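This is the structure, below, for whatever I ask next.
With one protein chain removed, the remaining protein chains of the complex are shown where they sit.
Chains here go by letter, A and B, matching the order in which they are written, and residues are numbered from 1 within each.
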């Protein structure tokens, strides 16, 4: 069971993260595609819930911290998905993630950062976790988040 | 009827906006997902049709104007969808919008800007309008547009 796997890694999925705008975290199409809104590295273990990291990757945020930030984005996405579909065992396969890295114009290590998201997905979901990806830079993100990750998965 | 609702808000959907490149405004998949190309705030009430706003948000374009620009992007997207599917009553639900905000690297209010798109969708479509979203910054957009918004909706 996926939730047990995640727990065994010492990770707690957030239950009630709010969105920061006039949108919803998850929409499911009639053909079982689950679209998840762009996630930022809010840490639900902090009180109050807040961004664990802030600033530009390669400048005020290290690549290692940015990798962790990308992983937090996935944790938050999974929390949202579970809230809607009940159990993550209903995920049939991952389809795509988009990763945006808030950085200076000389930055080129976007893949290393977004691997923090991809590696975690593969660790938890194995074969089902194999996903396509786009990773790009950006000069700025909401609330000065260092990364933002959205995703599409397919459910049974 | 959605078109009447839009008219009652004093809004006219554009009829024949051209794309600014070698692509089409709308593609419908075999499973009823409607993909709409990235829209910029062309104002079809101006003659000739042109960008209503130009420049970077938070610098030469105010957040309020940028919110309106994001709304214009949705109006243009709806115009394209209606041209292809006949009536917007055929929209079953919104799936996702992507919002790109042309800004300086210190900008952090992307959600406020893209709410201009999201709020309008919710105002017109209500429950059906609930959508997922990704909102990010960018250092530049086509024709120096302040915002660009694309979307995916599902039809019956």
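Note that in this section contacts are C-beta pairs under 8 Å (C-beta built on N, C-alpha and C of every residue); 3 or more make two chains touch, one makes a residue touch a chain.
Quick caveat: nothing in here was measured; it's all calculated off a predicted structure.
Residue in contact with the omitted chain (choice from B:36, B:61 or B:135): B:36.
Among B:89, B:123 or B:144, the one in contact with the hidden chain is B:144. By the touch criterion stated above, the residues of chain B touching the omitted chain are 19-27, 29-31, 33, 35-38, 56, 98, 100, 102, 105, 138-144, 148, 150.
Where chain A meets the missing chain, the touching residues are 31-33, 92-97, 101, 103-112, 114-115, 118-119, 122, 130-139, 152, 154.
Keep this in mind: only the chains that are shown with their structure count from here on.
Here the spacing of chain A and chain B, counted between their Cα centres, is 25 Å.
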